[in-house]
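Heads up, one of the protein chains got dropped from this complex, but the rest are sitting where they should.
Per-chain numbering from 1; labels A and B assigned in written order.
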Amino acid sequence: MSRTEIKIGGLGGQGVILAGMILGRAAALYDDMDATLTQSFGPEARGGACSAQVVVNTERNLYPCVTRPDILVVMSQPAYERFVMEVKPGALVLYEESLVETHHLPEGCRAFGIPATRFAEELGRRMVLNIIMVGFLTALADVVSVEAARKAVVDSVPKGTEKLNLGAFEKGYEFGLDIKNRESSC
Amino acid sequence: MKADPMGVLVGAHFLDGDHACCEGALAAGCRMVFGYPITPSTEVVERIARRFPMVGGVFIQMEDEIASSIAIQGAAWGGKKVMTVTSGPGMSLMQEHIGFAAMTETPCVFVNVQRGGPSTGLPTLPGQADMMQARWGSHGDYEIIALSPNSPQECFDLTIVAFNMSERYRVPVMFMMDESVGHMTERVIIPESTEIDIEPRRLTRAQPSEDYELYAPEEDLVPQMPPVGAGYRFHVTGLTHDEKGYPVMNAWVQEKLVRRLVDKIRKNASEIAINQEFELEDAEVVIVAYGITSRVVQRTMFLAREKGLKVGVFRPVVVWPFPEDRIRELAGRAKAFVVPELNYGQVYYEVERLVAGRAPCRLVDHGGGALHDPADILKVVEEVLR
Partner (left out) sequence: MSQGEHRNPVESFLRMDRMPHIWCPGCGIGIVVNCFVRALLKSKIDVDSVSVVSGIGCTGRIAGYFKVDSFHTTHGRPIPFATGLKTARPDMNIVVLSGEGDLIAIGGNHFIHAARRNVDIKVICVNNFTYAMTGGQVGPTAPLHSIATTAPYGSHERPFNLPFLAESSGATYVARWTTYHVRQLTKAMVDVLNKPGFCFVEAIAPCPTIYQRRNRMGDGLEMMRFYREHSRIANGADTRSLDIEMGGEIVVGKFIDRDRPTYLEAMDEELSKRLGNRYVPYPTGVKR
(Lines give C-alpha, C1' and ligand atoms only; values in the text may rest on other atoms or scores of the structure.)
Protein backbone atom coordinates (compact mmCIF):
# COMPACT_ATOMS: atom_id res chain seq x y z
CA MET A 1 0.00 0.00 0.00
CA SER A 2 1.33 3.40 -0.89
CA ARG A 3 -0.24 6.21 1.04
CA THR A 4 1.04 9.78 0.86
CA GLU A 5 -0.16 12.49 3.22
CA ILE A 6 0.10 16.08 2.03
CA LYS A 7 -0.67 19.20 4.02
CA ILE A 8 -0.89 22.62 2.43
CA GLY A 9 -0.91 25.61 4.75
CA GLY A 10 -1.25 29.33 4.31
CA LEU A 11 -3.45 32.30 4.98
CA GLY A 12 -7.12 32.42 4.13
CA GLY A 13 -7.43 33.91 0.65
CA GLN A 14 -4.15 32.47 -0.65
CA GLY A 15 -5.95 29.66 -2.42
CA VAL A 16 -4.86 26.90 -0.07
CA ILE A 17 -8.03 24.86 -0.61
CA LEU A 18 -7.86 25.28 -4.38
CA ALA A 19 -4.27 23.96 -4.36
CA GLY A 20 -5.49 20.90 -2.45
CA MET A 21 -8.42 20.53 -4.81
CA ILE A 22 -6.07 20.48 -7.83
CA LEU A 23 -3.83 17.84 -6.30
CA GLY A 24 -6.77 15.68 -5.27
CA ARG A 25 -8.47 16.03 -8.62
CA ALA A 26 -5.25 15.18 -10.48
CA ALA A 27 -4.83 12.00 -8.44
CA ALA A 28 -8.49 10.93 -8.31
CA LEU A 29 -9.65 11.80 -11.80
CA TYR A 30 -6.54 11.60 -13.99
CA ASP A 31 -3.98 9.36 -12.26
CA ASP A 32 -6.47 6.68 -11.26
CA MET A 33 -5.55 6.82 -7.61
CA ASP A 34 -7.68 7.36 -4.56
CA ALA A 35 -7.56 10.85 -3.09
CA THR A 36 -9.27 12.43 -0.12
CA LEU A 37 -9.26 16.17 0.45
CA THR A 38 -10.17 17.54 3.85
CA GLN A 39 -9.87 21.13 4.93
CA SER A 40 -10.10 23.45 7.86
CA PHE A 41 -13.44 25.22 8.08
CA GLY A 42 -14.78 28.13 10.00
CA PRO A 43 -13.35 31.58 10.69
CA GLU A 44 -9.78 30.39 10.17
CA ALA A 45 -10.52 29.50 6.55
CA ARG A 46 -11.54 33.12 6.06
CA GLY A 47 -8.30 34.86 6.96
CA GLY A 48 -6.23 33.08 9.61
CA ALA A 49 -3.84 30.12 9.20
CA CYS A 50 -5.74 27.56 7.18
CA SER A 51 -4.91 24.24 5.68
CA ALA A 52 -5.92 21.65 3.13
CA GLN A 53 -5.05 18.01 3.63
CA VAL A 54 -4.81 15.53 0.81
CA VAL A 55 -4.30 11.81 1.22
CA VAL A 56 -3.27 10.13 -2.03
CA ASN A 57 -3.32 6.36 -2.12
CA THR A 58 -2.74 3.68 -4.72
CA GLU A 59 -5.41 1.67 -2.90
CA ARG A 60 -8.74 2.60 -1.32
CA ASN A 61 -8.16 5.37 1.15
CA LEU A 62 -9.67 4.22 4.42
CA TYR A 63 -8.55 6.64 7.08
CA PRO A 64 -9.36 10.01 5.54
CA CYS A 65 -7.29 12.36 7.69
CA VAL A 66 -3.71 13.55 7.49
CA THR A 67 -1.95 12.89 10.79
CA ARG A 68 1.80 12.92 9.92
CA PRO A 69 2.34 14.66 6.58
CA ASP A 70 4.86 13.20 4.16
CA ILE A 71 4.78 16.52 2.34
CA LEU A 72 4.18 19.98 3.78
CA VAL A 73 3.61 22.98 1.53
CA VAL A 74 3.53 26.34 3.30
CA MET A 75 2.79 29.83 2.08
CA SER A 76 2.84 31.74 5.37
CA GLN A 77 4.94 31.87 8.52
CA PRO A 78 2.05 31.09 10.91
CA ALA A 79 1.20 28.01 8.83
CA TYR A 80 4.84 26.91 8.97
CA GLU A 81 5.02 27.37 12.74
CA ARG A 82 1.78 25.54 13.27
CA PHE A 83 2.26 22.57 10.99
CA VAL A 84 6.00 21.85 10.74
CA MET A 85 6.11 19.87 13.99
CA GLU A 86 3.51 17.44 12.63
CA VAL A 87 5.57 16.16 9.69
CA LYS A 88 6.94 12.64 9.37
CA PRO A 89 10.69 12.11 9.75
CA GLY A 90 12.29 12.72 6.37
CA ALA A 91 9.31 14.73 5.13
CA LEU A 92 9.50 17.05 2.15
CA VAL A 93 8.88 20.70 3.11
CA LEU A 94 8.16 23.15 0.30
CA TYR A 95 7.85 26.83 1.12
CA GLU A 96 7.47 30.28 -0.40
CA GLU A 97 10.88 31.76 0.37
CA SER A 98 9.94 35.41 0.85
CA LEU A 99 7.03 34.56 3.18
CA VAL A 100 8.46 31.71 5.24
CA GLU A 101 11.61 31.38 7.29
CA THR A 102 12.34 27.70 7.97
CA HIS A 103 13.84 27.80 11.46
CA HIS A 104 13.75 24.72 13.71
CA LEU A 105 13.27 22.41 10.78
CA PRO A 106 12.87 18.84 12.14
CA GLU A 107 15.91 16.73 11.52
CA GLY A 108 16.00 14.73 8.31
CA CYS A 109 13.50 16.93 6.49
CA ARG A 110 14.28 18.03 2.99
CA ALA A 111 13.23 21.66 2.57
CA PHE A 112 13.12 23.65 -0.65
CA GLY A 113 12.09 27.26 -1.16
CA ILE A 114 10.73 29.00 -4.22
CA PRO A 115 10.35 32.74 -4.91
CA ALA A 116 6.75 32.14 -5.90
CA THR A 117 5.52 35.63 -4.98
CA ARG A 118 8.09 37.20 -7.36
CA PHE A 119 7.15 34.73 -10.11
CA ALA A 120 3.49 35.50 -9.60
CA GLU A 121 4.15 39.24 -9.80
CA GLU A 122 6.13 38.69 -12.99
CA LEU A 123 3.11 36.87 -14.41
CA GLY A 124 1.03 39.90 -13.47
CA ARG A 125 -1.26 38.25 -10.92
CA ARG A 126 -0.20 37.73 -7.32
CA MET A 127 -3.08 35.35 -6.79
CA VAL A 128 -1.50 32.57 -8.90
CA LEU A 129 0.98 31.96 -6.07
CA ASN A 130 -0.87 28.79 -5.07
CA ILE A 131 -0.73 27.38 -8.60
CA ILE A 132 3.04 27.98 -8.73
CA MET A 133 3.32 26.00 -5.49
CA VAL A 134 1.31 23.15 -7.05
CA GLY A 135 3.72 23.08 -10.00
CA PHE A 136 6.66 23.13 -7.62
CA LEU A 137 5.23 20.19 -5.67
CA THR A 138 4.44 18.24 -8.85
CA ALA A 139 8.10 18.46 -9.87
CA LEU A 140 9.66 17.60 -6.52
CA ALA A 141 7.28 14.97 -5.15
CA ASP A 142 6.33 11.82 -7.03
CA VAL A 143 2.67 12.03 -6.09
CA VAL A 144 0.80 13.07 -9.20
CA SER A 145 1.89 13.05 -12.82
CA VAL A 146 2.54 16.35 -14.53
CA GLU A 147 -0.10 15.56 -17.19
CA ALA A 148 -2.72 14.90 -14.55
CA ALA A 149 -1.80 18.05 -12.65
CA ARG A 150 -2.08 20.19 -15.79
CA LYS A 151 -5.54 18.79 -16.55
CA ALA A 152 -6.63 19.37 -12.96
CA VAL A 153 -5.41 23.00 -13.10
CA VAL A 154 -7.52 23.62 -16.19
CA ASP A 155 -10.56 21.98 -14.52
CA SER A 156 -10.22 23.90 -11.31
CA VAL A 157 -9.54 27.54 -12.20
CA PRO A 158 -12.13 30.10 -13.33
CA LYS A 159 -12.98 30.05 -17.03
CA GLY A 160 -10.82 32.46 -19.01
CA THR A 161 -7.85 32.17 -16.63
CA GLU A 162 -6.63 28.77 -17.81
CA LYS A 163 -3.67 30.15 -19.75
CA LEU A 164 -2.48 32.37 -16.92
CA ASN A 165 -2.76 29.54 -14.42
CA LEU A 166 -1.07 26.98 -16.66
CA GLY A 167 1.76 29.46 -17.09
CA ALA A 168 2.03 29.76 -13.33
CA PHE A 169 1.99 25.98 -12.98
CA GLU A 170 4.84 25.62 -15.53
CA LYS A 171 6.88 28.27 -13.77
CA GLY A 172 6.74 26.39 -10.48
CA TYR A 173 7.18 23.05 -12.18
CA GLU A 174 10.34 24.12 -14.06
CA PHE A 175 11.84 25.69 -10.96
CA GLY A 176 11.21 22.42 -9.14
CA LEU A 177 12.68 20.32 -11.95
CA ASP A 178 15.91 22.37 -11.84
CA ILE A 179 16.25 21.67 -8.14
CA LYS A 180 15.45 18.01 -8.68
CA ASN A 181 18.09 17.66 -11.40
CA ARG A 182 20.67 19.46 -9.25
CA GLU A 183 19.84 17.18 -6.30
CA SER A 184 20.16 14.01 -8.33
CA SER A 185 23.47 15.09 -9.88
CA CYS A 186 24.93 15.73 -6.40
CA MET B 1 -38.49 3.16 -13.19
CA LYS B 2 -35.19 4.80 -14.24
CA ALA B 3 -33.90 8.24 -13.32
CA ASP B 4 -34.79 11.35 -15.31
CA PRO B 5 -31.59 12.07 -17.29
CA MET B 6 -32.01 15.82 -16.77
CA GLY B 7 -31.06 15.51 -13.11
CA VAL B 8 -28.13 13.15 -13.56
CA LEU B 9 -24.70 14.77 -13.81
CA VAL B 10 -23.05 11.77 -15.48
CA GLY B 11 -19.28 11.44 -15.11
CA ALA B 12 -16.38 11.28 -12.69
CA HIS B 13 -16.28 14.23 -10.29
CA PHE B 14 -14.18 15.36 -7.37
CA LEU B 15 -16.91 16.33 -4.90
CA ASP B 16 -17.43 16.68 -1.20
CA GLY B 17 -20.17 14.74 0.55
CA ASP B 18 -22.52 17.72 0.79
CA HIS B 19 -22.34 18.37 -2.96
CA ALA B 20 -22.62 14.65 -3.71
CA CYS B 21 -25.76 14.45 -1.56
CA CYS B 22 -27.30 17.23 -3.65
CA GLU B 23 -26.48 15.33 -6.85
CA GLY B 24 -27.97 12.17 -5.34
CA ALA B 25 -31.20 14.02 -4.62
CA LEU B 26 -31.30 15.35 -8.18
CA ALA B 27 -30.73 11.88 -9.59
CA ALA B 28 -33.44 10.51 -7.28
CA GLY B 29 -35.93 12.87 -8.87
CA CYS B 30 -36.09 15.47 -6.10
CA ARG B 31 -37.19 18.80 -7.55
CA MET B 32 -38.46 20.56 -4.46
CA VAL B 33 -36.40 21.42 -1.41
CA PHE B 34 -37.19 23.69 1.53
CA GLY B 35 -34.32 24.38 3.86
CA TYR B 36 -32.54 26.73 6.19
CA PRO B 37 -28.77 27.17 6.15
CA ILE B 38 -26.75 25.63 8.96
CA THR B 39 -23.13 24.54 9.15
CA PRO B 40 -21.96 21.98 8.11
CA SER B 41 -24.90 21.19 5.82
CA THR B 42 -25.19 24.52 4.02
CA GLU B 43 -23.27 23.43 0.92
CA VAL B 44 -26.06 20.98 0.10
CA VAL B 45 -28.70 23.71 -0.19
CA GLU B 46 -26.26 26.12 -1.84
CA ARG B 47 -25.70 23.62 -4.63
CA ILE B 48 -29.43 22.91 -4.82
CA ALA B 49 -30.12 26.64 -5.16
CA ARG B 50 -27.61 26.76 -8.04
CA ARG B 51 -28.69 23.55 -9.78
CA PHE B 52 -32.47 23.52 -9.41
CA PRO B 53 -33.31 26.33 -11.85
CA MET B 54 -31.49 24.33 -14.53
CA VAL B 55 -33.60 21.20 -13.97
CA GLY B 56 -37.06 22.67 -13.39
CA GLY B 57 -36.91 22.49 -9.60
CA VAL B 58 -37.80 24.94 -6.84
CA PHE B 59 -35.74 25.64 -3.74
CA ILE B 60 -37.09 27.96 -1.07
CA GLN B 61 -34.95 29.10 1.82
CA MET B 62 -37.53 29.18 4.59
CA GLU B 63 -37.62 31.31 7.72
CA ASP B 64 -36.50 28.42 9.93
CA GLU B 65 -36.15 24.66 10.16
CA ILE B 66 -39.64 24.22 11.57
CA ALA B 67 -41.09 25.75 8.42
CA SER B 68 -38.76 23.74 6.18
CA SER B 69 -39.70 20.44 7.77
CA ILE B 70 -43.44 20.96 7.21
CA ALA B 71 -43.23 22.75 3.84
CA ILE B 72 -41.61 19.64 2.36
CA GLN B 73 -44.61 17.66 3.52
CA GLY B 74 -47.05 20.03 1.84
CA ALA B 75 -45.03 19.56 -1.34
CA ALA B 76 -44.92 15.77 -0.87
CA TRP B 77 -48.72 15.66 -0.75
CA GLY B 78 -48.60 17.91 -3.80
CA GLY B 79 -46.87 15.02 -5.59
CA LYS B 80 -43.21 16.01 -5.31
CA LYS B 81 -40.17 14.12 -4.10
CA VAL B 82 -38.83 16.28 -1.32
CA MET B 83 -36.09 16.68 1.22
CA THR B 84 -34.82 19.12 3.76
CA VAL B 85 -31.25 19.48 4.94
CA THR B 86 -29.92 20.50 8.32
CA SER B 87 -27.59 19.79 11.22
CA GLY B 88 -28.06 19.17 14.96
CA PRO B 89 -29.74 22.39 16.16
CA GLY B 90 -32.00 22.42 13.10
CA MET B 91 -32.77 18.73 13.52
CA SER B 92 -33.92 19.43 17.07
CA LEU B 93 -36.35 22.03 15.72
CA MET B 94 -37.70 19.60 13.11
CA GLN B 95 -38.62 16.82 15.48
CA GLU B 96 -42.35 17.54 15.71
CA HIS B 97 -42.65 17.27 11.96
CA ILE B 98 -40.77 14.00 11.78
CA GLY B 99 -43.58 12.65 13.93
CA PHE B 100 -46.13 14.30 11.65
CA ALA B 101 -44.54 12.64 8.61
CA ALA B 102 -44.53 9.27 10.39
CA MET B 103 -48.17 9.69 11.46
CA THR B 104 -49.45 10.91 8.10
CA GLU B 105 -47.14 8.54 6.15
CA THR B 106 -45.61 11.30 4.09
CA PRO B 107 -42.57 10.29 2.02
CA CYS B 108 -39.71 12.70 2.71
CA VAL B 109 -35.98 12.73 3.35
CA PHE B 110 -34.28 14.56 6.24
CA VAL B 111 -30.54 15.06 5.74
CA ASN B 112 -28.63 15.60 8.99
CA VAL B 113 -24.97 16.51 8.55
CA GLN B 114 -24.06 15.80 12.17
CA ARG B 115 -21.73 18.06 14.11
CA GLY B 116 -20.53 17.99 17.69
CA GLY B 117 -23.25 18.78 20.25
CA PRO B 118 -25.17 19.31 22.46
CA SER B 119 -26.53 22.78 21.73
CA THR B 120 -24.41 24.88 19.37
CA GLY B 121 -21.51 22.54 20.11
CA LEU B 122 -18.92 22.23 17.36
CA PRO B 123 -20.46 23.63 14.16
CA THR B 124 -17.49 22.85 11.94
CA LEU B 125 -16.42 19.52 13.41
CA PRO B 126 -17.87 16.00 13.25
CA GLY B 127 -20.05 14.08 15.68
CA GLN B 128 -22.32 11.02 15.60
CA ALA B 129 -24.38 11.92 18.60
CA ASP B 130 -27.75 12.42 16.87
CA MET B 131 -28.29 8.73 16.14
CA MET B 132 -30.77 8.13 18.93
CA GLN B 133 -32.47 11.44 18.21
CA ALA B 134 -32.98 10.24 14.63
CA ARG B 135 -34.78 7.21 15.97
CA TRP B 136 -36.65 8.55 18.96
CA GLY B 137 -36.55 12.35 18.66
CA SER B 138 -40.23 13.07 18.04
CA HIS B 139 -42.76 12.27 20.72
CA GLY B 140 -44.84 9.13 20.59
CA ASP B 141 -44.02 5.74 19.10
CA TYR B 142 -43.07 5.36 15.48
CA GLU B 143 -40.36 3.88 13.30
CA ILE B 144 -38.17 5.56 10.72
CA ILE B 145 -35.35 4.47 8.44
CA ALA B 146 -31.85 5.91 8.89
CA LEU B 147 -28.86 5.52 6.58
CA SER B 148 -25.29 6.48 7.37
CA PRO B 149 -22.87 7.09 4.48
CA ASN B 150 -19.08 7.04 4.90
CA SER B 151 -17.86 8.70 1.71
CA PRO B 152 -18.91 11.28 -0.88
CA GLN B 153 -19.63 8.42 -3.31
CA GLU B 154 -22.07 6.98 -0.79
CA CYS B 155 -23.55 10.42 -0.18
CA PHE B 156 -24.58 10.22 -3.82
CA ASP B 157 -25.57 6.54 -3.98
CA LEU B 158 -27.37 6.34 -0.65
CA THR B 159 -29.29 9.60 -1.06
CA ILE B 160 -31.01 7.86 -3.96
CA VAL B 161 -31.65 4.84 -1.75
CA ALA B 162 -33.05 7.15 0.95
CA PHE B 163 -35.55 8.64 -1.51
CA ASN B 164 -36.50 5.22 -2.79
CA MET B 165 -37.10 3.88 0.70
CA SER B 166 -39.17 6.92 1.69
CA GLU B 167 -41.43 6.28 -1.30
CA ARG B 168 -41.51 2.52 -0.87
CA TYR B 169 -42.50 2.61 2.82
CA ARG B 170 -44.06 6.09 3.00
CA VAL B 171 -41.86 7.02 5.90
CA PRO B 172 -39.47 9.85 6.77
CA VAL B 173 -35.93 8.68 6.02
CA MET B 174 -33.05 10.14 8.04
CA PHE B 175 -29.86 10.57 6.04
CA MET B 176 -27.26 10.66 8.80
CA MET B 177 -24.11 12.21 7.38
CA ASP B 178 -21.52 13.92 9.55
CA GLU B 179 -19.26 16.93 9.11
CA SER B 180 -16.32 14.76 8.16
CA VAL B 181 -18.15 13.00 5.32
CA GLY B 182 -19.94 16.19 4.30
CA HIS B 183 -16.75 18.20 3.93
CA MET B 184 -14.51 15.44 2.60
CA THR B 185 -13.77 15.61 -1.12
CA GLU B 186 -13.24 12.43 -3.12
CA ARG B 187 -13.96 10.91 -6.48
CA VAL B 188 -17.67 10.46 -7.12
CA ILE B 189 -18.80 8.45 -10.11
CA ILE B 190 -22.27 9.36 -11.31
CA PRO B 191 -23.63 6.68 -13.64
CA GLU B 192 -25.96 7.04 -16.60
CA SER B 193 -29.60 7.62 -15.69
CA THR B 194 -30.44 4.23 -17.21
CA GLU B 195 -28.41 2.61 -14.44
CA ILE B 196 -30.25 4.39 -11.62
CA ASP B 197 -33.39 2.73 -10.28
CA ILE B 198 -36.09 5.03 -8.98
CA GLU B 199 -39.02 4.04 -6.80
CA PRO B 200 -42.10 5.84 -8.08
CA ARG B 201 -44.78 7.16 -5.76
CA ARG B 202 -47.22 4.44 -4.69
CA LEU B 203 -50.24 6.09 -6.24
CA THR B 204 -53.65 4.70 -5.45
CA ARG B 205 -55.41 2.51 -7.98
CA ALA B 206 -58.79 3.27 -6.36
CA GLN B 207 -61.20 5.71 -7.97
CA PRO B 208 -62.53 8.72 -6.06
CA SER B 209 -65.67 7.80 -4.13
CA GLU B 210 -67.58 8.50 -0.92
CA ASP B 211 -66.06 5.34 0.55
CA TYR B 212 -62.47 6.09 -0.43
CA GLU B 213 -60.09 4.96 2.31
CA LEU B 214 -56.96 7.08 2.49
CA TYR B 215 -55.12 4.70 4.78
CA ALA B 216 -56.21 1.25 3.66
CA PRO B 217 -52.91 -0.67 3.83
CA GLU B 218 -51.63 -3.07 1.20
CA GLU B 219 -50.20 -6.44 2.12
CA ASP B 220 -46.88 -4.94 3.20
CA LEU B 221 -48.82 -2.64 5.56
CA VAL B 222 -48.12 0.45 3.43
CA PRO B 223 -51.14 2.32 2.02
CA GLN B 224 -51.18 3.84 -1.46
CA MET B 225 -51.22 7.61 -1.83
CA PRO B 226 -53.83 9.67 -3.69
CA PRO B 227 -52.99 12.62 -5.92
CA VAL B 228 -54.18 15.93 -4.49
CA GLY B 229 -56.81 17.92 -6.38
CA ALA B 230 -58.18 14.88 -8.23
CA GLY B 231 -61.54 14.52 -6.51
CA TYR B 232 -60.64 12.08 -3.73
CA ARG B 233 -61.51 14.75 -1.16
CA PHE B 234 -59.31 13.08 1.43
CA HIS B 235 -58.47 14.33 4.91
CA VAL B 236 -54.98 14.17 6.39
CA THR B 237 -54.48 14.72 10.11
CA GLY B 238 -51.80 14.29 12.73
CA LEU B 239 -54.51 13.14 15.11
CA THR B 240 -55.03 9.42 15.57
CA HIS B 241 -57.20 8.47 12.60
CA ASP B 242 -59.08 5.58 11.08
CA GLU B 243 -58.50 4.19 7.59
CA LYS B 244 -60.69 6.88 6.11
CA GLY B 245 -58.30 9.40 7.59
CA TYR B 246 -60.83 10.76 10.07
CA PRO B 247 -59.80 11.53 13.65
CA VAL B 248 -60.93 8.94 16.17
CA MET B 249 -59.98 9.32 19.82
CA ASN B 250 -59.88 5.88 21.34
CA ALA B 251 -57.42 3.21 22.34
CA TRP B 252 -58.59 0.70 19.76
CA VAL B 253 -57.96 2.92 16.73
CA GLN B 254 -54.69 4.08 18.30
CA GLU B 255 -53.56 0.46 18.65
CA LYS B 256 -54.52 -0.38 15.09
CA LEU B 257 -52.86 2.68 13.54
CA VAL B 258 -49.67 3.00 15.56
CA ARG B 259 -49.09 -0.76 15.55
CA ARG B 260 -49.19 -0.67 11.76
CA LEU B 261 -46.88 2.39 11.57
CA VAL B 262 -44.33 0.51 13.66
CA ASP B 263 -44.85 -2.87 12.02
CA LYS B 264 -44.53 -1.62 8.45
CA ILE B 265 -40.87 -0.98 9.23
CA ARG B 266 -40.21 -3.75 11.76
CA LYS B 267 -41.79 -6.50 9.65
CA ASN B 268 -39.99 -5.32 6.53
CA ALA B 269 -36.67 -4.87 8.35
CA SER B 270 -34.84 -7.63 6.46
CA GLU B 271 -35.85 -6.09 3.15
CA ILE B 272 -34.71 -2.63 4.31
CA ALA B 273 -31.38 -3.82 5.75
CA ILE B 274 -28.08 -2.91 4.08
CA ASN B 275 -24.94 -4.13 5.85
CA GLN B 276 -21.30 -4.48 4.98
CA GLU B 277 -19.08 -7.15 6.46
CA PHE B 278 -15.29 -7.33 6.37
CA GLU B 279 -13.29 -10.40 7.35
CA LEU B 280 -15.95 -11.72 9.70
CA GLU B 281 -15.40 -15.36 8.65
CA ASP B 282 -12.73 -16.03 11.26
CA ALA B 283 -13.18 -12.91 13.41
CA GLU B 284 -12.84 -13.28 17.14
CA VAL B 285 -13.44 -9.60 17.69
CA VAL B 286 -16.24 -7.90 15.78
CA ILE B 287 -15.96 -4.15 15.49
CA VAL B 288 -19.38 -2.62 14.86
CA ALA B 289 -19.17 0.84 13.29
CA TYR B 290 -21.25 3.07 11.05
CA GLY B 291 -20.74 6.28 9.08
CA ILE B 292 -17.28 7.81 9.00
CA THR B 293 -16.17 5.60 11.91
CA SER B 294 -16.71 2.53 9.72
CA ARG B 295 -13.78 3.77 7.62
CA VAL B 296 -11.56 4.51 10.58
CA VAL B 297 -12.03 0.99 11.94
CA GLN B 298 -10.90 -0.58 8.71
CA ARG B 299 -7.52 0.91 9.46
CA THR B 300 -7.76 -0.63 12.93
CA MET B 301 -8.63 -3.98 11.38
CA PHE B 302 -5.63 -3.73 9.04
CA LEU B 303 -3.28 -2.94 11.93
CA ALA B 304 -4.78 -5.77 14.00
CA ARG B 305 -4.49 -8.33 11.21
CA GLU B 306 -0.84 -7.32 10.74
CA LYS B 307 -0.36 -8.32 14.37
CA GLY B 308 -2.13 -11.62 13.74
CA LEU B 309 -5.32 -10.63 15.60
CA LYS B 310 -8.54 -12.00 14.15
CA VAL B 311 -10.59 -8.86 13.83
CA GLY B 312 -13.51 -8.19 11.51
CA VAL B 313 -15.82 -5.27 10.87
CA PHE B 314 -19.61 -5.21 10.75
CA ARG B 315 -21.06 -2.03 9.33
CA PRO B 316 -24.77 -1.25 9.31
CA VAL B 317 -25.30 1.08 6.34
CA VAL B 318 -28.96 1.24 7.31
CA VAL B 319 -28.60 1.91 11.02
CA TRP B 320 -32.34 2.08 11.78
CA PRO B 321 -34.01 -0.37 11.79
CA PHE B 322 -30.99 -1.93 13.47
CA PRO B 323 -29.81 -5.27 12.02
CA GLU B 324 -30.88 -7.18 15.12
CA ASP B 325 -30.85 -10.70 13.69
CA ARG B 326 -27.36 -10.42 12.25
CA ILE B 327 -25.90 -9.09 15.51
CA ARG B 328 -27.57 -11.97 17.38
CA GLU B 329 -26.01 -14.47 14.94
CA LEU B 330 -22.57 -12.92 15.30
CA ALA B 331 -22.94 -12.96 19.08
CA GLY B 332 -23.09 -16.73 18.93
CA ARG B 333 -19.57 -17.05 17.61
CA ALA B 334 -17.52 -13.91 18.32
CA LYS B 335 -15.40 -13.60 21.45
CA ALA B 336 -16.03 -9.89 21.85
CA PHE B 337 -17.64 -6.82 20.34
CA VAL B 338 -16.04 -3.39 20.13
CA VAL B 339 -18.20 -0.40 19.20
CA PRO B 340 -16.49 2.91 18.49
CA GLU B 341 -18.72 5.91 17.81
CA LEU B 342 -18.42 9.70 18.04
CA ASN B 343 -20.65 9.93 21.12
CA TYR B 344 -20.73 8.55 24.64
CA GLY B 345 -22.72 5.46 23.77
CA GLN B 346 -25.76 5.25 21.51
CA VAL B 347 -25.64 2.41 18.97
CA TYR B 348 -23.36 0.62 21.47
CA TYR B 349 -26.32 -0.06 23.74
CA GLU B 350 -28.21 -1.68 20.87
CA VAL B 351 -25.27 -4.04 20.31
CA GLU B 352 -25.05 -4.79 24.02
CA ARG B 353 -28.79 -5.51 24.16
CA LEU B 354 -28.59 -7.95 21.24
CA VAL B 355 -25.40 -9.69 22.35
CA ALA B 356 -27.24 -10.20 25.62
CA GLY B 357 -24.29 -11.22 27.73
CA ARG B 358 -23.00 -13.89 25.34
CA ALA B 359 -19.76 -11.96 24.76
CA PRO B 360 -18.17 -8.90 26.29
CA CYS B 361 -18.99 -5.59 24.57
CA ARG B 362 -16.77 -2.56 24.76
CA LEU B 363 -17.67 0.99 23.82
CA VAL B 364 -14.91 3.20 22.42
CA ASP B 365 -16.49 6.57 23.03
CA HIS B 366 -15.39 9.93 21.70
CA GLY B 367 -16.96 13.32 22.26
CA GLY B 368 -16.68 14.32 18.60
CA GLY B 369 -14.71 17.17 17.07
CA ALA B 370 -12.29 14.74 15.42
CA LEU B 371 -12.25 11.12 14.37
CA HIS B 372 -11.01 8.23 16.48
CA ASP B 373 -7.35 7.38 16.24
CA PRO B 374 -7.35 3.86 14.76
CA ALA B 375 -4.63 2.93 17.25
CA ASP B 376 -6.88 3.81 20.21
CA ILE B 377 -9.49 1.38 18.94
CA LEU B 378 -6.75 -1.24 18.43
CA LYS B 379 -5.78 -0.86 22.09
CA VAL B 380 -9.32 -1.78 23.14
CA VAL B 381 -9.31 -4.74 20.73
CA GLU B 382 -6.10 -5.98 22.31
CA GLU B 383 -7.55 -5.54 25.79
CA VAL B 384 -10.64 -7.60 25.06
CA LEU B 385 -8.52 -10.37 23.55
CA ARG B 386 -6.27 -10.51 26.58
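Rule of thumb we're sticking to: a residue touches a chain if its C-beta (ideal position, glycine included) is under 8 Å from a C-beta of that chain, and two chains touch if they have at least 3 such contacts.
Keep in mind it's a predicted model, so treat the numbers as computed, not measured.
S.K.: Using the whole complex, pick out the displayed chains that touch the missing one.
M.R.: B
S.K.: Please pick, from B:Glu96, B:Glu277 or B:Glu324, the residue that touches the omitted chain in the full complex.
M.R.: B:Glu96
S.K.: Which of these, B:Gly56, B:Gly140 or B:Pro200, touches the one chain of the complex that we don't see?
M.R.: Within the whole complex, the residue contacting the unshown chain is B:Gly56.
S.K.: Tell me which of B:Cys22, B:Val45 or B:Ile70 is the one touching the absent chain.
M.R.: B:Ile70
S.K.: Take the complete complex as the reference. Which residues in chain B touch the chain that isn't displayed?
M.R.: Per the touch rule, chain B residues meeting the hidden chain are 6, 31-32, 34, 53-58, 60, 62-64, 66-68, 70-80, 82, 96-97, 100, 228-239, 246-247.
Methods note: only the chains that are shown with their structure count from here on.
S.K.: Going by the contact rule at the top, pick out the chain B residues touching chain A in the complex.
M.R.: 12-14, 16, 39-40, 123-124, 179-180, 183-187, 292, 295-296, 298-299, 302, 370-371, 373-374
S.K.: Quick one: which bits of chain A touch chain B in the complex? Just the residue numbers, please.
M.R.: 21, 24-25, 28-29, 34-39, 41-42, 61-65, 67
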